[in-house]
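Okay, here's the structure, questions in a sec.
Excluded from the complex is one protein chain; the other protein chains are retained at their positions.
A, B and C label the chains in the order they appear, each numbered from 1.
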Amino acid sequence: MSSSWGERIKISIFGGSHTQAIGVNIDGLPAGEMIEEEQVLRQMARRAPGQDPTATARREADAPRVLCGLLEGVTTGAPLCAVIENTNQRSKDYESLRRLPRPGHADYTAGLRYGGHNDIRGGGHFSGRLTAPLVYAGALCRQILERRGVTVGSHVAAIAGEPDLGFHPVNVDKALLDRLNGEYFPVIDPAAREKMRERIEEARKEGDSVGGLVECAVLGLPGGAGNPMFQGAESLFASLLFGIPAVKGVDFGAGFLAAYLRGSQNNDPFYYDEKGDVKTRTNFAGGILGGITTGMPLIFETAFKPTPSIAKEQDTINLPEHKNDKLSVTGRHDPCIVPRAAPVVEAAACIASLELLAQSGLL
Amino acid sequence: MSSSWGERIKISIFGGSHTQAIGVNIDGLPAGEMIEEEQVLRQMARRAPGQDPTATARREADAPRVLCGLLEGVTTGAPLCAVIENTNQRSKDYESLRRLPRPGHADYTAGLRYGGHNDIRGGGHFSGRLTAPLVYAGALCRQILERRGVTVGSHVAAIAGEPDLGFHPVNVDKALLDRLNGEYFPVIDPAAREKMRERIEEARKEGDSVGGLVECAVLGLPGGAGNPMFQGAESLFASLLFGIPAVKGVDFGAGFLAAYLRGSQNNDPFYYDEKGDVKTRTNFAGGILGGITTGMPLIFETAFKPTPSIAKEQDTINLPEHKNDKLSVTGRHDPCIVPRAAPVVEAAACIASLELLAQSGLL
Amino acid sequence: MSSSWGERIKISIFGGSHTQAIGVNIDGLPAGEMIEEEQVLRQMARRAPGQDPTATARREADAPRVLCGLLEGVTTGAPLCAVIENTNQRSKDYESLRRLPRPGHADYTAGLRYGGHNDIRGGGHFSGRLTAPLVYAGALCRQILERRGVTVGSHVAAIAGEPDLGFHPVNVDKALLDRLNGEYFPVIDPAAREKMRERIEEARKEGDSVGGLVECAVLGLPGGAGNPMFQGAESLFASLLFGIPAVKGVDFGAGFLAAYLRGSQNNDPFYYDEKGDVKTRTNFAGGILGGITTGMPLIFETAFKPTPSIAKEQDTINLPEHKNDKLSVTGRHDPCIVPRAAPVVEAAACIASLELLAQSGLL
Partner (left out) sequence: MSSSWGERIKISIFGGSHTQAIGVNIDGLPAGEMIEEEQVLRQMARRAPGQDPTATARREADAPRVLCGLLEGVTTGAPLCAVIENTNQRSKDYESLRRLPRPGHADYTAGLRYGGHNDIRGGGHFSGRLTAPLVYAGALCRQILERRGVTVGSHVAAIAGEPDLGFHPVNVDKALLDRLNGEYFPVIDPAAREKMRERIEEARKEGDSVGGLVECAVLGLPGGAGNPMFQGAESLFASLLFGIPAVKGVDFGAGFLAAYLRGSQNNDPFYYDEKGDVKTRTNFAGGILGGITTGMPLIFETAFKPTPSIAKEQDTINLPEHKNDKLSVTGRHDPCIVPRAAPVVEAAACIASLELLAQSGLL
């Protein structure tokens, strides 16, 4: 079992929905990096629940406490551990989850994996709440990246089939990324957000939920970062992105669309721009060739399944009685987590980018 | 730089298109496993070039030589290293690749990464030829899995937009998988293959290439295999699959489609079947919840970009002369690698499945 | 930089002498293991300072707070993170350490490594205080091991050249180990302890310090645990033991003495005992052959250098003034850390033993 990731920038995430606290230990951050706490909290606020009429009404007080690794706001080079207290760790009704595993959740599979000893309260270690320390870790990495000219931003590319505009793959705009990475429910086209909200609201009213897509761009990565084969940029990013709960698909550049293209369309022609820099005229590669960055924007898309916790009655099994049964998930749940997932995807992109640079000797 | 993968089943792939030899070292295979060489060679033959009117006419003699790790055909528990000789390691014309990097290839990015010292002949370590040792490693793992009731098979799900039928996500048929995993250019519906061949042939005639999709299923994995977060089943599979050259997208179960579904559709209801086993009525999860197997078929899809080597003239840069230039890739190249990619995807699935079981104490 | 260790049982230690807190995250503990808190605290008390007239008079309140990973005292299989608050994290006088690095300490080398950004207060992340979370982690592993018939114990084998009796290498007595692993300043022969205390007291009076040896035994490990070469039992134990501050030597069985023996003396003859079990008549191998356990007691010795913090005036450099200077380390420091190091060595042995079993599929 492992909630650890990375070779140079090692992050270990711990905790569960109802444990005393959750947190993250980060080993390998470069020493001497000033961390602006306010910017960290701004990223965490983007992920926090309860900001939107269409989101859950729960409130989290996610102010992380840094136990070590910072001295007067500057990284010391030693492991940095930050902890977020859970205020609601008492729970009476969780035993029903062990009895009636929720479809689409890890209740059943975790029970198998850990012989029924897993903490099932609120999803335990499998809870979406664990993305809070991930956003925290990403916010640190983001500041280190920005100091090196690397900007990460994302937008909700679709919800329930309702699309936003896409990034321009060649000319991703830094100002746009900076706007998006400061927003809750970031979209390129504000009109798209309204339509997405309607789809979410429709689902919510029916006790149902919807999924969606997040498109993310990393701007300013130098060419030549990455490795061949299994530690290529795609592998590195994907292994982290699939660690985000509810992610079921990841693709880079043209991605699945590339399966429909001709080579003459999908190949990105190289050219020297007026400054003499090497560029590509298109960017179907999403900034990665052979697992190594080209220097063009690194672009990928992540697919989120609909929130599995829904009020609608569902079929499930009754484990102690060993019979088929019905379940209606109570409590307040986001009918769509995608708006809050965008900063989580960005956090993963920040961590993966920093690891990529570190592995390639470019940090 | 790392062409190594895995924690319990560690594979290290080495070599390049024109080095003396290529191969793989596998550390961690369980001891006492009989390896049928003929079955290994059958898998390698599926990947070998030149089997098809639409494939390249090159011929490889890919008989691997096992240097160690087997004693009378049985694994000893010590590292198993197998080597495939390259017969065509002399090459005169590779310097042009350093001059004119091929669009869509790693020529340019590898040059950046390794300061121009990378072996560029035939793509070097980034060549598709490196999938031969991957298939070899997968063929060993496959035999170990089959002895434990696990079957892996795949089919070409689409080429140039021309689709095959899909797997039935709940009732994947073992007989079908066994048929597919013995075939070159495996498809469920033979009529689809004919249409795909037409698309490939059209592209070939125009000096162009096409991409496609491979859908793969792993049948018989027990429930409870996997880990939360970053070493979940999806992360494990994806990090290996994105190591296959030309893969630009991976999704599991409903995958990207999940972004269009409601929770009430995408959640797979649990039930007890007539034998008292836990099943799900649908399988949009692709057999994975919370990074852990459900016991239902594990299903994923992999997107391959079109072969970047095309005869059509393309724009590129002339590095020594520091100017824009033109390039037409000569030599014989597959106008579509997807048919040969299916056994490669299966190999990765076999390796990842064995690792998954080993990590979960289920081997 | 990495304060992480292990592949199956991953421990990450964080914090520094004067950070808000220190702690450890443990990923990979088997689920369903009851943890007796009292036994954990007993192990931590053995390491705590201020128990002895010859030890430092500082007081630590080392009660760890478990943030997650336990549910009603039972491991859940999720990462277990425990935190120990630092009560004395304010410190005025640490800047002198940056000016005048202490001989024998990491002040100077850490300054180089982290560009002067390292937290130097009380030694920072290099402080002996970091062994508290190590003992905590070891105490958990110890309980899991004991349930499987494995007992770990150690004694102070020498201080300032004053020796204790040694373990009987073949017939290590479980009752003896159980006595020792409950004691502060454990020795086999109580008379030896008195002589050692005299040596420590002599050094203390002179503002000096002394080093010593800890001999440790692991009883009850099954034969067949371990790996060849670089992940053999010796490598595994040594990599962890050398992570304990002040350890400068590790040997197994006859160890350095083996360099003086003949093969006919050092080879341990196998025989069947009356129960038909395989034993060796001697145990110069320390229970390990080829990196794999024999089933005989695993025995090793660890050398600790004298506490580098001494009151006696020492030569050092004045970094800002770039000149040679003098230093007398003030504050209360153990004139000998070896008595308190014994439980730390045992903790490392517990963690390494559990990892060894896990890697070998014997857990």
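Rule of thumb we're sticking to: a contact is a pair of C-beta atoms (placed from the backbone, for glycine too) under 8 Å apart; a residue touches a chain by one contact, two chains touch by 3 or more.
In this text, all values refer to a predicted model and were calculated from it rather than measured experimentally.
Listed by label, the shown chains that the missing chain touches in the whole complex are A, B, C. Interface note for the absent chain: among C:Ala158, C:Leu177, C:Ala192 or C:Leu219, the touching residue is C:Ala158. When the whole complex is considered, the residue among C:Asp164, C:Asp251 or C:Glu346 that touches the unshown chain is C:Asp251.
When you scan C:Val66, C:Leu97 or C:Ala110 for touch with the missing chain, the hit is C:Ala110.
Considering the complete assembly, subunit C touches the hidden chain via residues 1-5, 13, 101-106, 108-110, 112-113, 125-126, 130, 158-161, 203, 208-213, 223-232, 234-236, 238-240, 242-243, 245, 247-256, 258-272, 276, 278, 280-281, 284-286, 288-295, 303-310, 312, 314-317, 322-324, 360. Counting over the whole complex, subunit B has residues 1-4, 10, 12-16, 19-23, 25, 27-28, 31-32, 65-69, 71, 74-81, 83, 110, 113-119, 124-125 touching the chain that is not drawn. Against the chain not shown here, subunit A presents residues 7, 78, 228, 361, 363.
Please note the rule applied: only the chains that are shown with their structure count from here on.
Of all the chains shown, the one with its CA centroid nearest the global CA centroid is A. The geometric centre of subunit A is 26 Å away from that of subunit B, both derived from CA atoms. Taking the mean of the C-alpha atoms as each chain's centre, subunit B and subunit C sit 46 Å apart. We define each chain's centre as the mean of its Cα atoms; on that basis subunit A and subunit C are separated by 39 Å. Residue positions of subunit C with contacts to 2 or more other chains are 78.
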